[in-house]
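With one protein chain removed, the remaining protein chains of the complex are shown where they sit.
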Amino acid sequence: MKAAVLGASGYGGGETVRLLDAHPAFEVSFLGAHSKAGQMLGEVHPQLANSDRVLAPNGDIPDDIGIAFLALPHGASVHVARELVAKEIMVVDMGSDYRMDTDERYQFAYGEPHAYPDELSDWTYGLAEWVDVSGTNKVAVPGCYPTATTSALIPLAAAGLIDPSTIVVNSLTGVSGAGRKVAEPFMFGSVADGVSAYALGAHRHRPEIEMGLKLFANVEASVTFTPHLVPMQRGILSTCTAVAGEGVTTEQVQAALHAAYDDKPFVRVTDGPPQSRWAVGSNAVIISGLVDYHTGTVIVQGAIDNLLKGTAGQAVQLANTMVGLDETAGLPMSGLMP
Amino acid sequence: MKAAVLGASGYGGGETVRLLDAHPAFEVSFLGAHSKAGQMLGEVHPQLANSDRVLAPNGDIPDDIGIAFLALPHGASVHVARELVAKEIMVVDMGSDYRMDTDERYQFAYGEPHAYPDELSDWTYGLAEWVDVSGTNKVAVPGCYPTATTSALIPLAAAGLIDPSTIVVNSLTGVSGAGRKVAEPFMFGSVADGVSAYALGAHRHRPEIEMGLKLFANVEASVTFTPHLVPMQRGILSTCTAVAGEGVTTEQVQAALHAAYDDKPFVRVTDGPPQSRWAVGSNAVIISGLVDYHTGTVIVQGAIDNLLKGTAGQAVQLANTMVGLDETAGLPMSGLMP
Amino acid sequence: MKAAVLGASGYGGGETVRLLDAHPAFEVSFLGAHSKAGQMLGEVHPQLANSDRVLAPNGDIPDDIGIAFLALPHGASVHVARELVAKEIMVVDMGSDYRMDTDERYQFAYGEPHAYPDELSDWTYGLAEWVDVSGTNKVAVPGCYPTATTSALIPLAAAGLIDPSTIVVNSLTGVSGAGRKVAEPFMFGSVADGVSAYALGAHRHRPEIEMGLKLFANVEASVTFTPHLVPMQRGILSTCTAVAGEGVTTEQVQAALHAAYDDKPFVRVTDGPPQSRWAVGSNAVIISGLVDYHTGTVIVQGAIDNLLKGTAGQAVQLANTMVGLDETAGLPMSGLMP
Partner (left out) sequence: MKAAVLGASGYGGGETVRLLDAHPAFEVSFLGAHSKAGQMLGEVHPQLANSDRVLAPNGDIPDDIGIAFLALPHGASVHVARELVAKEIMVVDMGSDYRMDTDERYQFAYGEPHAYPDELSDWTYGLAEWVDVSGTNKVAVPGCYPTATTSALIPLAAAGLIDPSTIVVNSLTGVSGAGRKVAEPFMFGSVADGVSAYALGAHRHRPEIEMGLKLFANVEASVTFTPHLVPMQRGILSTCTAVAGEGVTTEQVQAALHAAYDDKPFVRVTDGPPQSRWAVGSNAVIISGLVDYHTGTVIVQGAIDNLLKGTAGQAVQLANTMVGLDETAGLPMSGLMP
């Protein structure tokens, strides 16, 4: 099937190209970009093979494409995604334009009404282990923080093991999570050897996390979310804390995680706390949880590669299911260490 | 005044030597070590000047010493600290042997009774901005995590702005926090480019944090504490979350911090969230807080250099006050960036 | 074909397992280890899928294996490699025991005679772009530094564009190049944020580089070789300098590189200097060269991933050819950025 990648010059777009180049069923036949249109692929992604391919303007996407992967900044997918669907091209939107289920939640996260509020419910929010996208033609890929966080919390919230009104999430992300924007906060001199939190009490992924817990665990959650920037290229580790249900044990917590995930090829439940690098380079989610009996809280963690399971990997996983392939087709099962 | 550093071969000991070498009033006249006794200082700390000084066995400390800085592993200070005091040598213990106020708390943290439980109350727990050590002769330097964490929480707990039974602390530390132990978890290959939490629900600094809140804010706190190892050499950032008191505002939170610290030379209260590197290389604590009105929580953060304000710097600050000097004598006021 | 990996617990062994797990023709049916035999794969390589496989003692390798990959420390392959060959198992030795062509050179590098000096010439030194191993059954994989260095130098030496008696090589390696040895020089605290050279004038790879230039460019070279340890996980960049032949131009240098490599799938010749990360995560070699007309020297650089093209990737590339597959089978063509 012919595939297009729009926004191929960014980090998420580059990873999508890399995955699709090695994929048994998709063939990359169009590479789109905005300001970098006209440049060779090798100029913007010197790590990619066949570096003499040329980036075209995003708008030049031809009609014979079967599936389009949109790796565009916030606000840039909202019109083009609809147009592609109208042309009967399947759309996997890695951006944030169609993730929210209601305009109210969209406004809460993004501060303004959606351009097509009535169409939000037509899109599937593709947290791949919790929704079946086979046969659908338009899917919104969850954000990176929400993927790591809700994957860890959903089984516990659904089983009533935690009080969803007391959730505190502290997430640590590699610098690639900020995208490829050239700005002083992301310079080596600003970032290396130090850590800081940002967007305290105000990150756009907080409402998305609460939505995920509503959609897949059917709870009304209150989430205090503090993301931190850490001096590493890739990886997210979400440490989630919540008041434990009465008498809840570590064994129950781990059992609920195993029950949810033992048949899922990309999710691994570990006994001890995961390291983010165990997941980096693969499409894995690694999860572990326990009860802190001293304080009566549950601590549960999720680790992913923000550019793979958090973006391009989950996009390909979803596309696989959309077109009827095995969900693991073409995706790395093992991470890269050291 | 003649000063001795015991445990001079470790990270904290090395920093103590560096600070004292540049100090206007203390003169390093004895360098002690355990397994590395007999080696030249330059073999174990090639960054230090006058590298041809030789490390002596810790036990060879002469009697003409005025003040001893103990940078020893847990359990190694318990006897020697008493013996030095008996010889009328002032003691600044950077280790954990005399930090706890009661044997009950000591047992809770360290799993066994203290050798001299009746003497615990003779030692001053030296969180330098909250206790006056002038005229005392034996001081226990607080741990690195407790210093960053309680410095941020005490003013808010004391003012009733947070519910102390709901505190969640997520701390991020540089690798030097683990000390100089040669072990696979601290290899470059194990640590660089990734993050992980450790000692979930079980870290020894949790009871110490609760003790600090009792001593200086007079509250009974419950603290869920999750430390994380981050790929940087130095620095701690503690992100503390707690349920806000009814109607509490960000302005009240910041005002309480300013009221506590505006006259303290090493503490800076900032409007936005601090970066750990703003403190690294100096004896500073940098603190900021706000209310997340959506969830009704307070988020307050503290950043320090774990080897300076978290160990050797606070030790020298305390020693300055113990002997009647200005507390800033010989200590770096500015951090090192980039 | 059934494959065995001996020394699967090390860095090179782990990467071999990762590559073979995703390979279309080889099936990993035996995982051997020495001191870590008996442990689960997930304990030593938590990043690998199917982590519940168990490491067996290296010596338990069964007879039905078709090909064995040896990722053993220096000296540990010398007997077992022969025994496997005697059992008609193909051997790809990633270690250093059978790399040298003569016992004289072996002694020069390793300081003692080889156990089976007469058999050295039976092994093929597998610098994959310069020798055809199809149909052979015992191949020694070149070292990581020699692969990066001789790949860059051979075309220029063979064409007479440089004076081989004046070669100066400065190589920069990631810390994984030191293997998985737990020792103070490879701790995060020792390595991060700094650089140093080691084994000045005495590294074992220097004679191997000179041998490669003899074997494939037919020149007697003199190489001053200085390796440097750099705070990154993976990657080698070799910067090679030599006196240029009379009147030699940058165009001639680049033309010789293109002529040698334009038909090689894993080698890319770039106009400007390569970054090591362009190659990391793939089996690529990236090379560029120019003339410094001011000093009359040629500067040529080669970049690789030390664990892939420098170890496990080249091993699989050679194995592919040995058994008649396309040399690229199962190998990553693109690197991983950021």
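In this document, chain identifiers A, B and C correspond to the written order of the chains, with residue numbering beginning at 1 in each.
We adopt the following convention: a residue touches a chain if its C-beta (ideal position, glycine included) is under 8 Å from a C-beta of that chain, and two chains touch if they have at least 3 such contacts.
If you're wondering where the values come from, they're calculated on a predicted model, not measured in any experiment.
Asker: So which of the visible chains would the left-out chain be touching?
Answerer: Looking at the entire complex, the absent chain's contacts are A, B, C.
Asker: For the chain not shown, which residue from C:Leu19, C:Val223, C:Val316 or C:Leu331 touches it across the whole complex?
Answerer: C:Val223
Asker: Which of these touches the unseen chain: A:Asn58, A:Ser176, A:Gln252 or A:Thr270?
Answerer: A:Ser176
Asker: Out of C:Gly111, C:Gly201 or C:Gly324, which touches the unshown chain?
Answerer: Counting the whole complex, the residue in contact with the absent chain is C:Gly201.
Asker: Taking the full complex into account, find the residue in C:Met100, C:Val133 or C:Leu172 that is in contact with the omitted chain.
Answerer: C:Leu172
Asker: Suppose we count only contacts with the excluded chain; which residues of chain B make the list?
Answerer: With respect to the unshown chain, the touching residues of chain B are 11, 14, 18, 21-22, 45-49, 51, 175-176, 193, 233-234, 268, 270, 274-275, 277-282, 284, 332-338.
Asker: On chain A, where is the contact patch with the chain that was removed from view?
Answerer: Here the touching residues of chain A are 11, 175-176, 180, 182-184, 186-193, 231-233.
Asker: Could you please point out the chain C residues that touch the chain left off the display?
Answerer: Chain C touches the chain not shown through residues 166, 168, 170, 172, 174, 189-190, 192-198, 200-201, 206, 222-224, 226, 228, 230-235, 237, 239, 241, 273-278, 280, 290-297, 299, 301, 337-338.
One rule holds in what follows: only the chains that are shown with their structure count from here on.
Asker: Please identify which chain has its centre, taken as the mean of its CA atoms, farthest from the centre of chain C.
Answerer: B
Asker: Between chain A and chain B, what is the gap in Å from one C-alpha centre to the other?
Answerer: About 38 Å separates the centre of chain A from that of chain B.
Asker: Mind checking the centre-to-centre distance between chain B and chain C? Centres are C-alpha means, answer in whole Å.
Answerer: Between these chains, centre-to-centre, one finds 46 Å.
Asker: When you check chain B against every other chain, which residues touch at least two of them?
Answerer: In chain B, the residues touching two or more other chains are 189-190, 192-193, 231-233.
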